[in-house]
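A quick write-up on the structure given underneath.
Here the complex is missing a single protein chain, while all its other protein chains stay put.
Moving on, here comes chain A:
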Amino acid sequence: MRASATENRALRTHESRAARALLCLLAPLVLGAASPDEAAPSQPAEPLPELPPPSEPVAAPSAPAGNHSAPRERSTVEMARLDAGVMYVRGLKMLGFGTLARYQVLVGFIDLDVVRFPHERFGFEIHLNGGPIGFDENAQVEIGLSGAGLVAPFRWKGRAPGSFVLGVGGTFEYGRPVWLEPGYHGAPFGLARFRIFPTGTVGLQTAYRFVPITTNELALQEHDVELGVSTGLLQLGARVRVDEVRGGEPARLYRSIGGGVFAGLVVF
């Protein structure tokens, strides 16, 4: 057995040398044409220095090693998620020209998120959410569709891989806040998302989205905070929503605060 292992190790070392030689040949094609000076070595006849053989061949993380199928590496920035939850919203709404009225409503929602990073640092996301507002005869519908461009200024690997992503985008929403007329608006938004995998099975993610202004006549600002914990394909989390509307006569601040939980399937 020991002799066989030594033979295998020698065989892998030989294969590794062959792969390195192949990479050297293909590198100019993959990385672009080299300059004439670089393309013409000053000492073409001189043999390449031989690298010392590694003590143990190391397979690339994403490449299968032998017949063993390695677990898929979780992305620190990408995500596909489908979740559902409920949120209780309570706050102040405006009646007429500027009368304060208290209201509360239960909001149900389904979210679909797709986050892709075609490049190392740059990506995009699409978010779709919808659900009923209230569950009585006055029930309405809340719908949101948004897209954003993303940049990942920080992403790291190691024992606790993770990332910090920033983004800007636009959204179209209907029914938020429930009392605001007209019930639809377009808006830009900014977002920040932090993700970390503290263990091999658990992932933590928190995100903040801020809508500074909308197309509504009244000044509306939205804040969304999300915290999710995932294990495997399951993600559980909580969301907090703050909507602030300013305006009316007299000018007032109408603030709504909501909190809820969600559960869903997620693939990182």
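In the analysis below, contacts are C-beta pairs under 8 Å (C-beta built on N, C-alpha and C of every residue); 3 or more make two chains touch, one makes a residue touch a chain; residues count from 1.
Throughout what follows, contacts and distances are computed from a predicted model.
Novice: What does the UniProt entry say the missing chain is called, choosing from "Lactose transport system permease protein LacF", "Lipoprotein", "Cell division ATP-binding protein FtsE" or "Amino acid ABC transporter membrane protein 2, PAAT family"?
Specialist: So the chain that does not appear here would be "Lipoprotein", according to UniProt.
Novice: Any idea which of A:Ala84, A:Ala101 or A:Leu234 touches the chain not displayed?
Specialist: A:Ala101
Novice: In terms of residues, what is the contact footprint of the unshown chain on chain A?
Specialist: Where chain A meets the chain not shown: residues 95-101, 248-250.
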